[in-house]
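Working notes for the structure below.
Apart from one protein chain that is not included, each protein chain of the complex appears where it belongs.
Moving on, here comes chain A:
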Amino acid sequence: MARRTSLPVTFVVPTIAILLVLSMVPTLYAIVIALQNRELSTPDYSWVWLSNFVDLFLDRRFLNAVWVSVKWEIVTVVATMVVAIGLGVLMFEVASPRLRNIYCLLFIIPVLLPRVSAAFVWKFAYHPLYGIATYPYRLLTGGLIFDPLSKPATALFAVASVDVWQWGLFFAVIVLKLLETLPPQPIEAARLDHAKRWQIHAYVTLPMLKAPLISLMFVKMIESLRSFDLIYVMTRGGPGVATETLDMYAFSQGFIESGKVSYASAMAVLMMIATVITFTMLWKRVQA
């Protein structure tokens, strides 16, 4: 008969308790104030129950923010994974071990930059007159002006490119290191069967890396939800509301424009519910 010990309880209970306090108290508080009509400018408030949630679904900026957030998630996650896998495989195939180390060092640097610094650097790089990123366009078109951050059609992609620059390159290093850890036998066997290089990766190496790649994708999905600083510095949600994600809009309503903290909390609560449901469904689908 196994001897009962209190050791697991001793270690686990305080940790769980701290986690519960840290995560549940703000969450419950957010839910409570989402049911009220608190504003920063006045201490008075009353209970409005679900009124904030009803108002949200009639608010064109909120609906736009939902759509922008969805686009942002898709664009940044897909582009990051494509860049990471593409570059990772490319380095694995063509670079010598010494060159790989140099590339790895270079590719890690962007993600080490604070997001706000990266955002400022790229904001200047995209300047229509002086920007280094817009220089090739000016050169090729004889001086025509291209201002990607002020065009609704390009602003989101311009900001997303900075996110991909930071995370895609970093993930490429991880993909390379994952490829290097694979056993060589399946790859050798595929080569003996005259498989082409792309076939080896499409049918052998990448399927072998399915689990870690999915984990990377989940990490990126969570990271993309926290894009506030990048968007705030580069476009502030503009032009108009073209890059206004849910967190940007919630912050605007809570602290920049009207001080409607209850309305902003209602958005945060909806975001939390949507995120939990989406991630749970995706996780279950992947596990199946």
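Points to keep in mind about this one:
In this section, a residue touches a chain if its C-beta (ideal position, glycine included) is under 8 Å from a C-beta of that chain, and two chains touch if they have at least 3 such contacts; residues count from 1.
Here is the rule we use: contacts and distances are computed from a predicted model.
Taking the options "Naphthalene 1,2-dioxygenase subunit alpha", "Extracellular solute-binding protein", "Histidine--tRNA ligase" or "Respiratory-chain NADH dehydrogenase 24 Kd subunit" in turn, only "Extracellular solute-binding protein" matches the UniProt protein name of the chain that is not displayed. Taking the complete complex into account, A:Phe255 is the one of A:Tyr29, A:Phe255 or A:Trp283 that touches the chain left out. Considering A:Leu87, A:Ala119, A:Leu176 or A:Val241, the position touching the chain not shown turns out to be A:Val241 (whole complex). On the side of chain A, the interface with the absent chain consists of residues 40-42, 61, 127-129, 143, 145, 147, 149-152, 235-242, 251-252, 255-259, using the contact rule stated above.
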